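Every protein chain of the complex appears in place save one, which is left out.
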Amino acid sequence: MSAAVSSPPDLSSAQLVDMLRMMLRIRQFEQRALELYREGVMRGTTHPYIGMEAVAVGTCAALRPADRITSTHRGHGHCLAKGGDPRLMMAELLGRAAGYCKGKGGSMHIADVEAGILGANGIVGGGMGLATGAALATKLAGRNEVAVCFFGDGALNQGIFHEAANMAAIWGLPVVYVCENNQYAMSARADRFTSVPDPSVRAGSYGFPGLSCDGMDALAVYKTVGGAVARARAGGGPSIVVCVTYRYLGHHVGDPLNYRDKAEVETWRAKDPIERLRAALLERRVLTAAEADGLRAEVEREIDDAVAFAKASPEPDPSTLAEDVYA
Amino acid sequence: MATEVVLPKLGLTQEEGTIVRWIKPEGSRVAKGEPLFEVLTDKATIEVEAPASGVLLRILVPEGTTAPVATPIALIGEPGERGAAAAPPAAAPAATAASAGAAAGTVTPRDGRVRISPRARVLAASHGIDPRALRGSGPDGRIIERDVQRVVEAETRGTAAAAPARSVSAVPAAVSARLRAVIARRMTESLQSTAQLTLTTEADMVEAARLRDEVGAELERRGGVRPTYTDLIVRAAAIALRDHPRLNARWADGGARQLPDIHVGVAVALDEGLVVPVIRHTDRTALAEISAALRDLSERARTFRLAPAEMEGGTFTVTNLGMYDVDAFTPILNPPEAAILGAGRVHRRPVAVGDRVEVRPVMALSLTFDHRVVDGAPAAQFLQRVKHVLEHPYLLLLP
Partner (left out) sequence: MSAVETHAGTRVLTYAEALNEALREEMRRDARVFVMGEDVAVWGGGGVFGVTKGLVEEFGAERVRDTPISEEAIAALAVGAAMAGARPVAEFMYADFMTLAMEPVVNQAAKIRYMFGGKARVPAVFRAQEGAGRGNAAQHSQSLEAWFCHIPGLKVVTPSTPADAKGLLVSAIRDDNPVVFLEHKMLYNTKGPVPAGEHTVPLGVADRKREGRHVTVVGIHTMVHKALQAAEQLAAEGIELEVIDPRTLVPFDLETIVASVRKTGRLIVSHEAYERCGIGAEIIAQVVAQAFDALDAPPVRLCAANVPVPYAATLEMAALPQVDTIVAAARELMA
């Protein structure tokens, strides 16, 4: 197994614009979801991805439609970035029958298996074994597909991380473990609760590459994760990529946030990934400012439409309660 | 203290019973569960077991006496013990409802409830047997299926064994007298409280005779028995009632009330009197089934083995005196029914067929009906229908 990580192909202008659009889409989706929650239209809770858009978008830009991802409880960004339909997602958040999961899953269980989204997951680390298993299946079938497991700093310390990483290593599976290190697992600070300051070194225990990158920079994420994906696709086996990022808001709606200070949040907001990519595209003359604004407006309309669709959709009929328990 | 033996309630509507026979004499030692006495309810005799072990200290109600349900009828205990009641009550046939908490019942209930398995409870109910009259052989004295089965079989065995000897003299005079009294009361009541009159007609029975033979041959081939003319008449009456529902009625609450279901009763003559077992849903019962049911009911009626439920709920009665060479007669309504059909003998005599004279089998049909409930024309139409069905007896075989 080669320790070197290859480089992903260069991004075209169109792809770059798509990335910016996608980040805007995620940001707007999350903001609108919070509004719906405050309106009282959404039940349960939601885990906003705001601030972390670069990780989902940079990663998925390196994936093909047939590749698979597993997501987390904070999964709207991953699902959108992998091609999820905002209307079906919004309808699912509002528990409507037209939602992705017919109203039976909600925010934490959004999935679109056809699109390679093997589900957001309510169990921390729950997707780790699933992504590794998906990689096993594709290897057995001789298909040239890669599986990506999104997970947080909290999942680094679940037993399944160790088990799955070890299996991926001994079998050379085409899986990339993308750690979104947003510094906090609820109130648990990563630097206090993980035994090493840089989690990427844990890859060394398994003998595969462990990399880090700036999770507020979509292009950096693309380059690093893309390289790991390319390596996996070429038969080079698994890697772990730790993307250092930050969630501007709480763990979930209603988080007291008494474990962080506002000043820290401001330092991270100053590195906002959307602003960063927008500035990069303007600088490279891929877009004009007006076009960038146009993108924002376009996305706003899209999300408005998704919300309207969701609100207009009927709730599931109680007679469907026992459907789909078994195939 | 001695245990009181009370008269058990063994039928849904039973209010009193007559002690037919004390199986164990006063002063003898009895064991719990051993047959102790026989009681006659409305028309069935049931053997009842001793509820406790000990000496049968006193018989409070002698054979032939009628008493209300729950009346103490004997005491079981050890010599020297007394019962709760100092003197035996007068055996007056007052209509007393059975008390729910019959403490001296044959099963010692806990918290006033009888311990019985669900299966046994269902079986007891279907035979009209009160669980409180039973002794349980299951754990902690629980009544289980076999305890009920034993009573059911004992009824059959006991009365069947006694049946050959059941001539008028073998049945205690008290029983005959009781039945006589019931019949007397009901017949007088019927004539005094209804506006009954009788219509007669005559049915040509040549086709019916042929069908009876042919159907009979087939049934015999299948191991069954030949239907009787009474069977045919019952089926014909049921079909006609379906077509003329006003005859399936009664006078109630100041008006004529049609009944939704058809249950035809058939008068069975006993030495001691008359009983009328009922075939439920006769219109939905095929001829062969009617035949088998009537055969069974008649036999059991003659040996006093009918369950009370089998004699209740009739909506119409058929009575056949043909075997005694009677032709037309005026049957008395069986209250509260609105009609009764009497059949005479099937006999061969000359009749006009077109312009010729032929000798053919004919049978008189006599319909008594209550004019309060239905008028002469509809009653006659009903009778006409019965005649038509008997003369076109393939109709008996259609559902």
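Structure notes:
Note that the chains are named A and B in the order they appear, and that numbering of residues resets to 1 at the start of each chain.
Everything below uses one rule, namely that contacts are C-beta pairs under 8 Å (C-beta built on N, C-alpha and C of every residue); 3 or more make two chains touch, one makes a residue touch a chain.
These numbers were taken from a predicted model, which means no experiment stands behind them.
Note on the undisplayed chain: of the listed residues A:93, A:167 or A:277, the one touching it is A:167.
Checked against the full complex, the candidates A:16, A:33 or A:111 give a single residue touching the omitted chain, namely A:111.
When the omitted chain is restored, the residue from A:14, A:141 or A:263 that touches it is A:141.
Listed for chain B, the residues touching the missing chain in the whole complex are 117-122, 138-139, 144-145.
Interface residues of chain A with the unshown chain, by the touch rule above, are 68, 70, 99-105, 109, 111-114, 118-119, 121-123, 126, 128-141, 147, 159-160, 163-164, 166-167, 170-171, 323-327.
What we mean here is this: only the chains that are shown with their structure count from here on.
Distance from the chain A centre to the chain B centre is 83 Å, each centre being the mean of its Cα atoms.
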